[in-house]
Structure formats: structure tokens, C-alpha cells
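Right, chain A next:
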Amino acid sequence: MTDGAVYVLETRGLSRAFGGFFAVNGVNFRLARNSMHAVIGPNGAGKTTLFNLLTKFLPPSAGTILHDGEDVTRLSMPAMAKRSVVRSFQISAVFAGLTVRENIELALLREHGLAWNLLGRIARHRGVLERADALLERFGLSEYAGTMAGSLSYGRKRVLELATTLALEPSVLLLDEPMAGLGHEDIGRVTQLIREAGKGRTVLLVEHNMNVVAELADTITVMVRGEVLAQGSYAEVSSRADVMAAYTGQTHE
Partner candidate 1 sequence: MQQTPSKLLRGIAAALCLGSFAVAGQAAAQVSDDVVKIGVLTDMSGQYSDLNGPGSLLAAQMAAADFGGKVLGKPIEIIGADHQQKADIGIGIARRWIENEKVDAISDVTNSAIALAVQQLTRETNRVALFSSPGTTDLTGKQCSPTGFQWVYDNYSNAVGPMKALIDKGNDTFFIITADFAFGHSLEKIASEAIKANGGKVLGSVRHPFGANDLSAFLLPAQASKAKVIVLATAGKDMTTAIKQANEFGIIAGGQAVSAPVVFITDVHALGLSTAQGISFIEGFYWDQNDETRAFAKRFFEVRKAMPTAPQAGVYSSIRHYLKAIQAAGTDEAKAVAAKMRELPVDDFFAKGGKVREDGRMVHDMLLVQVKKPSESKQPWDYYNVVATVPGEQAFQSLAQSECPLVKK
Partner candidate 2 sequence: MTTIFGVPSAVLYGQLLLGLINGAFYAMLSLGLAVIFGMMNIVNFAHGAQYMMGAMGAWLLMNYLGIGYWWALILAPLIVGAISIVIEVLLLRRLYKLDHLYGMLLTFGLALMVQGAFSNWFGSSGQPYSIPQALMGGRNLGFMFLPNYRAWVIAASVVICLGTWYVIERTKLGAYLRAATENPMLVQAFGIRVPRMITLTYGAGVGLAALAGVLAAPVYQVSPLMGADLLIVVFAVVVIGGMGSIMGAIVTGFLVGVIEGLTKAFYPEASTTVVFAVMAVVLLIRPAGLFGSKLEAAQGQPQSSLSATAPSTLTQTLIFLALACCLAAAPLVVYPGFMMKAMIFALFACAFNLVAGYGRLVSFGHSMFLGSAGYVCGHAAKIWGLPPEFAILAGTATAAMLGFVTGWLAIRRSGIYFAMVTLAFAQMVYFVALQARFTGGEDGLQAVPRGMLFGLIDLSLPANLYGFVLVIFLGGFFLIMRLVGSPFGRVLKAISDHDARAQSLGFETARYKLVAFVLSAALAGLAGSTKAIVSQLASLTDVHWSMSGEVLLMTFLGGVGTLYGPLVGAFIVVAMQNYLAAFGQWVTVIHGLIFVLCVLAFRRGIVGELIEFWHRLHRTPPAKPAVLHNVAVAPQE
């Protein structure tokens, strides 16, 4: 951790309570620029809650969140996206009623100033069409361009979701258990895509799959019972006794 630098994302005393129960309790978290960082922990540790707080899906009960040094605690999810901080979802979030191509075009609309265009047609805007083509190509989805997103296999949905997220060219990428529900083959592909996407970006992952974490993450945060237990590289963290204890019963896949 480099002290004195401005972190991409930082939390100070961040807490979230449900009734009397603190899912996240006084967390001080820092995300360094251009790093690939994973948040791990046993079930019920509060990883997802922390993630939801960071992505503004939930409001905090206490504490602050900073992006690039600015206080973003009160901002909404769309506002964060406009600040180029974009998230993905644990259950693959694609727009099932639109085709693959339409999904990607949608992500491009804001950038091209078309979001509030009430009477025009997307098909008239070459810029959007070309960018969509490029993205489809890059993610290997070109042959599925006309398929309904809802009828894709789960793995491809994941890929599509990544494609739409990256269409925004975010500077910070927040991925919620990207490997969840994927089969062996797909895990490989998606891991590769994330690695490529991570070049020149800051990426935060919440993940259960330790192999993927070991492969991808520069640094790791371990959470237990709503609090940060350890932070550091995979090697440092995985050898600590208290981390092992927290994970008693966990095996590598």
C-alpha cells in the first residue's frame, strides 16, 4: 500500500446495519490505481454487502466512500457510472428481451448523446454501429449478434455482460463473483477476458473461486464477519494462520 497517494476507491469507517446486525462494520478499505484487487471471505463475511455499498446499490449506515479523493457517499448508481465506475452483477445481468447486438448498442447510447433521442433510429448512427461491431468481434460474439440475449448460454451471457460493461470504457471495473455459475471452459475464457480488461484499469473482484483469485489478483482483502481481517498479496495473505482459521473447511477447487 503506497501511503500518501490518492486511491481510486477508499472507504473510511464504512458500516451497514440491517436491524441490529452489522453486515459491514467500520471497514477502511483502499483500492490502488490500476491494480487488480480481490475481496474474499467465507459466507456471511459481508463481501457482497461491501460490494453493494461501493457500487451504491445500498446506502451506508455510517462512514464515507471516496472516489479519486472525492466524497461520493451520497451519489446514486447511475451517477457513479457517469464517473466511469461500472459494476457487473452476480447473476448475469443482460437485457434478455434485446438481442446481443442491441445490448451492446444500448451501452453506447449515452456516449453518443442518443439516450434521450425520442424519435430517431439507432440504425442511422454509424458511429454506434461500428463500435458495436468492434466489441462483438473482440468478445467473440459476432455470430450471436442477432440472438436474443435471454436465450444465450450462461457463459455467453457473462461474456456479453462484460462486453457491455467495457463498452463504457470504465476506469474502474467492479465485478461481483464473475465466475459464479460458470462451467470449467467458460471460467478460462472469462478469466482471460478479465485479465485483458484489467490492462490500464482498476479492477475490483468479489470472488469465491480461489484459483481465479490466485491467478488474477495483485492484492487481496479478506473479510470476516463484516470486518477486514487481512490485506496484502495472495501469497502473504494465504499463509496467515488467522485467515486459514476463518476458512476452515474451505478447499481449493
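Convention: contacts are C-beta pairs under 8 Å (C-beta built on N, C-alpha and C of every residue); 3 or more make two chains touch, one makes a residue touch a chain; residues count from 1.
Candidate selection criterion: all candidates are chains of the complex that A comes from, given by their letters.
It should be emphasised that the depicted structure is a prediction, and the values quoted were computed from it without experimental measurement.
Participant: Only one of 1 or 2 touches chain A in this complex; which?
Facilitator: 2
Participant: Of all residues in chain A, which touch candidate 2 in the complex?
Facilitator: 43-49, 55, 57, 76-78, 81-82, 86-99, 102-103, 105-107, 109-110, 114-123, 146-148, 150-151, 164-165, 168, 180-181
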